[in-house]
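A single protein chain has been omitted from the complex, and every remaining protein chain is retained in its original position.
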Amino acid sequence: MEVVSYMPGCTLKTSGRNFEKSAITLFDILGVTMEELDRWVCCGTTYSLSSDNIMNQLAPVRTLLRAKETGRRELLVLCSMCYNTLRRAQSLVLHDKEKRDKINEFMYREKTTFDGDEIRVVHLLNYLKDSVGFERVAKRVVKKPSDLKIALYYGCMLLRPHEVSVDESSEDPTIMEELFSLCGVTPVYFPFKTECCGSYQTVNQRDMVLSRAERIVGSAAKNGADMIVVSCPLCCHNLDSSQQRVADTVRGFRKIPVMYISQLLALLVGADDAGDYRLHSVDPRPVLKEKGLIG
Amino acid sequence: MASTENRSEKNTRRESIEQFLYRLLKEGKVDAVLVPKRHPGGNIVSPVLISEPSQIKGTDPLAPVQTVNAASIVKELVKEPVDKKIAAVLRPCEVRATIELIKLKQLSDESLLIIGYDCPGVYNVKEYMHGIENREDKEAFTEEHIHDFLSGDGDLVRESCRFCTYFTADSADVDIAWIGVEPPGIIVAARSEKGRRMTGGMNTGDKDAPTVRKETIGKIEARREKRQKSGIDNLLDLIQPCIRCYNCREVCPLCYCKECLLEPEKMGYTSERYLSRAERKKQIRMPVDTLLYHLTRINHMGYSCVSCGICEQACPMDIPLGTILHVFSKKIQSLFDYVPGRSRDDELPLTTFREEELSEVEDV
Amino acid sequence: MNVTLSSSELKKEGIEKTAQLSGANFFSCYQCGKCTAGCPASEFMDIPPHEVIRLLQIGQIEEILEKNSIWICASCITCAVRCPKGVDLAKIMEALRQIVLRKNVNYVHPSSVSKEELRTLPQIALIANFRKLTG
Partner (left out) sequence: MIKSARLNSVGVFVCHCGINIASTVDIEEVKRQLAGYPGVEFVKDYQYMCSEPGQLLFKEACRSETVGGVVVASCSPRLHETTFRRAAAEAGMNPYRVEIANIREQCSWVHHDEKEKATIKAVDIIKSVIERSKRNESLSSVSIKTVKKVLVVGAGISGMQAALNIANSGIETYLLDREPSIGGRMAQLSETFPTLDCSQCILTPRMVEVGQNKRITLMTYSEVEEVSGYVGNFKVKVRRKAAYVDWDKCTGCGLCSEKCPKKVPSEFDRSLGRRKAIYSQFPQAVPNKTVIDRESCLYFKTGKCRLCVEACPLGAIDFEQEDRIEEIEVGAIVVATGYDLYEKEKIEEYRIGYCEDVIDGLAFERLLSSSGPTQGRVLRPSDGTVPKEVVFIQCVGSRDPDHHLPYCSRICCMYTAKHAMLYKHRVPDGQPYVFYMDIRSGGKNYEEFVQRTIEEERVLYIRGRVARLYRDGKKVVVVGADTISGKKIEIRADMVVLAMAMRPSGGIGELSKKLKIQVDQNGFLSEAHPKLRPVETLTRGVFLAGCAQAPKDITDTVSQAGAAASMVLELLSNEELTHSPTTAWVDEELCAGCGQCVAQCAYGAIELDTRRKKAHVNDILCQGCGACVAACPSAAVNQRNFSISQYYSMIESIV
């Protein structure tokens, strides 16, 4: 059994718990144990973009220190936002000596320092590709969904800035397409796969987020997708829970269920269910039943 | 070899090496071997060119003495292509100097097999003579020295050896490793295509295998690195005693000019010029331009200097030339990220240009 | 209203501060508008993204701060990834927000978020929102 250190982040313990739960199921079937860090802290959700803000880097660096203490070189992350924040904090510490020293000085009570090169922050997709191997995932697939068409949505935080992109291309990524094609699911042409869902503006710019959802989900629907697959609890929220309100105002809007990468993968490799379906606004069960993924 | 088989109960590393060299010559892999050998008198050990296998007996590359940097001898031996195959058994600093000479096109290496070995360092010749003179068992002296090297890095070795971190011969064609190997064991490993071709079947494994070897090397390196100086603050004082005997130049394996630019004649010193200079400057120190001489030598040797320290041993005035050359060369070499003798494939710093090099002078 | 330009107007504190906080050289910008074209939020902004940079170039930071654009930006970094001149507009937007927020002026008041919203919104939405839009 392989073991990998893992940091869930806050939302994966609450509204995004389907993400975590299905990932654990998936990894279990793949023969990998996700070992949650002992004392992880919230990543801060968004990476601070102002040059003098070191405070916001402390939280992710503390989590990276915890990861360092496990003695492993990798830290697995599922949530796109955690991935972005941790990965950029790690890169900042590695490349900016002045800030590194300041951060370590501030955390003098820690047993060790973080120098930036001890831990590699790895997103689920890259872990599956590089450590497990897509082929190995595909070999485990037991359910062959009849003609399931999915829209693979990357959003922002997996791709931008380019230095942290999970794919070689920030503009036209294909890593998810590669994975799901191998697993027997058909990705549809989806030109909005990298367009922002509106992110945290969901709190006070509801209209903007609704308009984003309309375009993104609308594009997926138009191109024949049965389902949208995401890697971020915030994208999931914005695209899923907005759909009813869009449908109320836009005639002919077709609702599509939104699921996490690991939810769909877990079903494909033989899990009985994909978590708590009450957490979905658009119930995925009719599609899943139709395609033979659940009984 | 009959003689070593007889005293199999107490074999030494020296004998293991001897055995390997004997086979090399006996089996016709090479036509001659250049290797340090103890002279009939029993004290001094210095390079000998051997073509008859039985003469291998008594060779002792591990003896802690270096009369010349043998690269100078290799340079002489194969200055033009020869049709005989010659194995040169060299200390790491000699291996590196040889490789520099190859890059400087000063020797043709087609028929040359460079055999390197882990070097325990050497004493100054005078100290060595003093130490060994009254010893009955000359071989035991070598063994004791190796013991010192492995444990405490025998403080009596020559200054350049005290801070040398290149005591393994990674860039040789074949290298003989013994650090971290239970005596009398040695590991013979080919490190180049030529090495593999010429010693096919004689290799006894890769020296990287025992972890104890890596650890021991690491410890010695760390100890020696600490002794390295980063600067010279009284160069003028240090050079004051120079009598311009040119010994340092003569023994340097890398000095390859046919005629030295620094000879007074080449520098255009005429009687008239000495006098007019003295007149203008009120007085001049004689011999003149010792500082210029040493600085020019550093300038010329700095790229390729392997810090063997042979110049310091040759200096009758005890000028710490080894340290001086080391400090300056290291700076020059680090500017170009160059380690002399590391590989035949590294290009000489002055013959290449990389966009990112010397960025500190860009704004000038 | 006419804008009167002078060297001191162009180098005033807010402009320098924006440059320093963002680490971006907004004078590299040649106003191609690719940021505006690709911005998912620009249609909700009072002034489009490239104009934010232009106003900085001509020293009119006050005008930017009066508009909603910097608060609409969702830090999706699409602009920075595409900019042909490597101007990181996402960082400039953050710097401008910081200039306001550090005066202890919140754009969003945590108390304005309803209980229902607090219950349904994912944590990352709330934390990110407060991080970006409160001091």
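Going by the order they are written in, the chains are A, B and C; count residues from 1 in each one.
Rule of thumb we're sticking to: contacts are C-beta pairs under 8 Å (C-beta built on N, C-alpha and C of every residue); 3 or more make two chains touch, one makes a residue touch a chain.
All values derive from a computational prediction rather than experimental measurement.
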item	value
Left-out chain, listing which of the shown chains it touches	A, B, C
Sole contact to the chain not displayed, among B:I243, B:L261, B:M286 or B:M317	B:L261
Option from B:L104, B:V125, B:L235 or B:L291 whose C-beta touches the chain left out	B:L104
Touch with the omitted chain, as defined above, among C:C32, C:I58, C:V105 or C:L118	C:C32
Residue, one of B:R162, B:R191 or B:H300, that touches the chain absent here	B:H300
Touching residues on chain B - with respect to the absent chain	104-106, 256-259, 261, 266-268, 273, 277, 300, 348, 350-352
Footprint left on chain A by the chain that the document does not show	169-172, 189, 191-192, 222
Absent chain, residues of chain C that touch it	30-39, 42-43, 47-48, 50-51, 78, 82-86
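The rule is short, and it goes like this: only the chains that are shown with their structure count from here on.
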item	value
Between chain C and chain B, distance of the C-alpha-averaged centres to the nearest whole Å	64
Rounded Å distance, chain A centre to chain B centre (Cα mean)	59
Distance from chain C to chain A - Cα centre to Cα centre, in angstrom	26
Chain B, residues touching no fewer than two other chains	none
Per-residue overlap in chain C, given as positions that touch at least 2 other chains	none
Residues on chain A engaged by chain C in the complex (per definition of touch)	9-11, 14-16, 42, 44-46, 48-53, 56, 79, 81, 156, 159-162, 170-171, 194-196, 198-205, 207-208, 211-212, 233-234, 236-237, 241
Complex interface listing, chain C residues touching chain A	20-23, 40-41, 43-44, 72, 74-78, 80-82, 88, 90-91, 93-95, 98, 108, 112-113, 117, 120-129, 131-133
